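Sharing a structure, written as structure tokens. Questions coming.
With one protein chain withheld, the remaining protein chains of the complex are depicted in position.
Labels run A and B following the written order; every chain starts at residue 1.
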Amino acid sequence: MLFYLFKRITSLIATLVVASLVVFTVIEVVPGDPASYMLGMNASEDTVQALKTELGLNQGRIPRYFGWVSGMLRGDFGTSYTYRTPVADMVSERLMVSLPLALSALTLAIVLAFPAGLLAASRRGGAVDSIVMAITQLGVAIPNFWFAMWLVLLFAIKWQWFSAGGFPGWDIGFWGGMKALTLPAIALALPQASILARVLRSSLLDVLNEDYVRTARAKGLTRRQALWRHALRNAMIPVLTIIGLQFSFLLAGAIIIENVFFLPGLGRLIFQSIAQRDLIVVESVIMLLVFAVVLVTFLVDIAYAWVDPRMRRGH
Amino acid sequence: MASTTRKRFRNLVPGAFLVVLFFGAAIVSFFYTPFDVETLNIKQRMLTPNAVNWLGTDHFGRDILSMLMVGARTSLAVAFIAVGIGLLFGVPLGLMAASYRGGWIDEFIMRGNDLVFAFPALVIAIMITAVFGPGAVNAIIAIGIFNIPVFARLTRGASLSLWNREFIMAARVAGKNSARISIEHILPNITNLLIVQGTIQFSLGILAEAGLSYVGLGAQPPTPSWGRMLADSQTLTTIAPHLALFPGMVIVLTVLGLNLLGDGLRDWLDPRLRRER
Partner (left out) sequence: MPLLTLTDVTVSIHGTPILKNLNTSLEAGQVMGVIGESGSGKSMTALAIMGLLPTGSTLTGRIQFDNLTLNELDEAARCTVCGDDIGMVFQEPMTALNPVHTIGQQVIECIRLHQSVSAKEAKAMAMDTLTRCGLPPDQFPLSRYPHELSGGQRQRVVIAMAVALKPKLLIADEPTTALDVTTQAEILDLLRSLQQENHMALMLISHDLAVVAGMADHVVIMKDGEIVEQGPIVPVFKELKHPYTQSLFKASDHVPEQLSVSERASARDRSVTDDASALLEVTNLVCEYPIARRGWFGKAGKFRAVDDVSFTVRAGESVGLVGESGCGKSTLTRAILGLMSAASGRIEVNGQNINEGISVLRHVQVVFQDPYGSFNPRHKVSRLVAEPLNVLDTQPTREQRHQQVTQMLESVGLHASDADKYIHEFSGGQRQRIAIARALIIRPALIVLDEAVSALDVSVRATVLDLLASLAASHGLAYLFISHDLSVVRNVTDRVLVMRAGKIVEQGNTLDVFNNPSHEYTQKLVASVPRLPDYTHASVNSF
């Protein structure tokens, strides 16, 4: 088990190193010099050069790369070109919106998907199964931002239960903040819940065909007992994979939903930074997201080993 | 027997119908649209559906049905070519990885795949379109790049199990090399899987394109696009909800159609399922 962990951590670090190189290189070749961008079209060559020196853009590439990486390891993500504030502060402020949003959307998706998937699989071919399959088929097809627009129209404008957008901050209390995130979380969760329910259902149906489920039934377990005791845990591998992917997606991919609800999240930060050529912010946020994805993948790997003893052998 | 046949085509027929419908609309739009989509007519703006403008008009007085027809071109073309990119690069990579299974080439391709998967897709898509300028071509590239590892992984996984089959060993005993076996024996046996995954990626591509054009990074005006029609309608939902309704429904129906088609094809092409029924 320890060796398994060690191998996973090694590959995690390797991925991060390569990813940092890729991000750095791509940002290097991006056209558009931040210094001239910040100063506008009319700035003189001298002022541009002065700003470049100040921002550290005149150093060679290699020292800049190592400066960037070692900074990140110390928690120093540099200073935003545009706002002249530490990137770390900007990011943590945005994470206070994006992280709770992603977590609540994912929780909601799981809470909706599990009963639906289990019910559909245990009553395969029945009415419940058909209804779940029809709803999820639709849920997968609906663009979340379009769904969000109707949520706003109905719950914010017509019935005025929620505000139509914006984020009041956590200062007004936990529930106040959560209330502002409710509609976005629902909009994000619907398609994810649909995908998850379908994956769970089909994975369960596959496992229910396995020989050991038949053995369990020969022991005297009912269909339902066999599903709960023997099929569910074996069906979890693809489900865990999807949950991992969904968390990564929700953290960064809420960009469009953040636009619909005018939420100050990570997605909008990247969006603005790209538009303003605030490349140091872009670099750091992308690295942070890559780190999140890799970390989640790692956690999913550990969950695999917990679910399935055959995976503990370090392969 | 009649009922089992019906069951077999339960997903396939409606799926194919929807897909053909929207492809047809896109093709027809090259020759004919009810109204010209580039002519603004402020007097006729925000009409609700009526006998002349079947689906009403938008805030510039353009006919929504015509715009949806022209918009179908962009959406379908972007998603279709993006799937093409995924197939073109992903399948050969996957075949190669499988034929050198366990070797360094395999390891290299698969690690490269993991690396692409580690990047948040939408963020990279936004970066590409923002850096190289918004537009349909960059949207294609942005969506296409993330299709490559999907197809590479699928191809490798499916090929690996085939490489252990006895008919592949028989081909090797007949003196055929890996490349030839990959093309003659592996590829024809994974085509079904690729078609099914292709329709799934196609539908995801439609959603991604809609999202990108919704935030203004897809096809640029005056070319109509479904996503931007939604974005334009957003501030008007209270006074003219039909502006948001129709483009959204078109997206939903296209994606639904493709997903149904994918499920239907899987059921239809899978000989295992066919035998069961």
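Please note the rule applied: a residue touches a chain if its C-beta (ideal position, glycine included) is under 8 Å from a C-beta of that chain, and two chains touch if they have at least 3 such contacts.
Because the structure is predicted, anything quoted here is derived from the model rather than measured.
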item	value
Which residue of A:216, A:242 or A:285 touches the chain not shown here	A:216
Touch with the omitted chain, as defined above, among A:28, A:54, A:89 or A:308	A:308
Touch list for subunit A against the chain that is not drawn	2-3, 6, 210-212, 214-223, 229-230, 233-234, 307-310, 313-315
Interface residues of subunit B (partner: the chain not displayed)	165-167, 169-176, 184-185, 188-189, 271
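Simple rule for what comes next: only the chains that are shown with their structure count from here on.
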item	value
Sites on subunit B touched by subunit A in the complex	111, 114-115, 117-124, 126-127, 130-131, 203, 207, 210-211, 214-215, 230, 233-234, 237-238, 241, 244, 248, 251-253, 255-256, 259-260
Sites on subunit A touched by subunit B in the complex	14-15, 18-19, 22, 26, 30-32, 137-138, 140-143, 145-146, 149-150, 152-153, 157, 248-249, 251-253, 255-256, 259-260, 267, 270-271, 274-275, 282, 285-286, 289-290, 293-294, 297
